[in-house]
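What you see is the complex with one protein chain gone and the rest in place.
Let's turn to subunit A:
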């Protein structure tokens, strides 16, 4: 059996793979089977997000009019979905995570520890947890900074945070001008403002501790 073709093919190849899939994938799938999955249409029923989208329409009226018309739920759904697709396609998720862990003081920096219900939506197919943080976690980023900050930051990150190694994204803008976000620019800002907008505590600012106090020995 251990050296025969059928033993290796059926037990080693198929059997053990199936056992692992059942125990490691099917178990969580069954655990969460009753947790409803939200569609984009349901996700845009969100006052925090609607506020940000309207703010974009007032801040960049010409560009917004041209690409999205009026700030309705339909145009918001379109922008949110496109923003998600850009986040995936540009590989943002390889340098930014989207979950706050219960360790390493992460909840002091980013807020509430992540839970499964936050990810039970269509925009987390596949889930955008990420495995590396070159830049900070983004799951609580929404509302923390203004839309204009994000526009300038996408255009030239180092102009706002000088040591940032984040690439420039001039293709999110018309005429090479950070005041003119195009369809993609408005979409990606909408997506970033959506992150964490479902929480009660929104926006969330990290606890500010002056550096001198941080340097003190906590045991004193």
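Details
What we mean here is this: contacts are C-beta pairs under 8 Å (C-beta built on N, C-alpha and C of every residue); 3 or more make two chains touch, one makes a residue touch a chain; residues count from 1.
What we mean here is this: contacts and distances are computed from a predicted model.
Its record in UniProt calls the unshown chain "Cytochrome oxidase subunit I profile domain-containing protein", which is the match among "Transport permease protein", "Cytochrome oxidase subunit I profile domain-containing protein", "Multicomponent Na+:H+ antiporter subunit D" or "ABC transporter substrate-binding protein". One of A:21, A:149 or A:205 touches the chain omitted from the figure, and that residue is A:21. Summary of contacts with the chain left out: across A:53, A:68 or A:99, the touching residue is A:99. Mapped onto subunit A, contacts with the missing chain fall at residues 2-5, 8-9, 11-14, 16-17, 19-21, 23-25, 27-29, 31-32, 37, 86, 88-95, 97, 99, 101-106, 108-109, 114-116, 118-122, 124-136, 158, 161, 163-165, 167-171, 206-207, 209, 211, 214.
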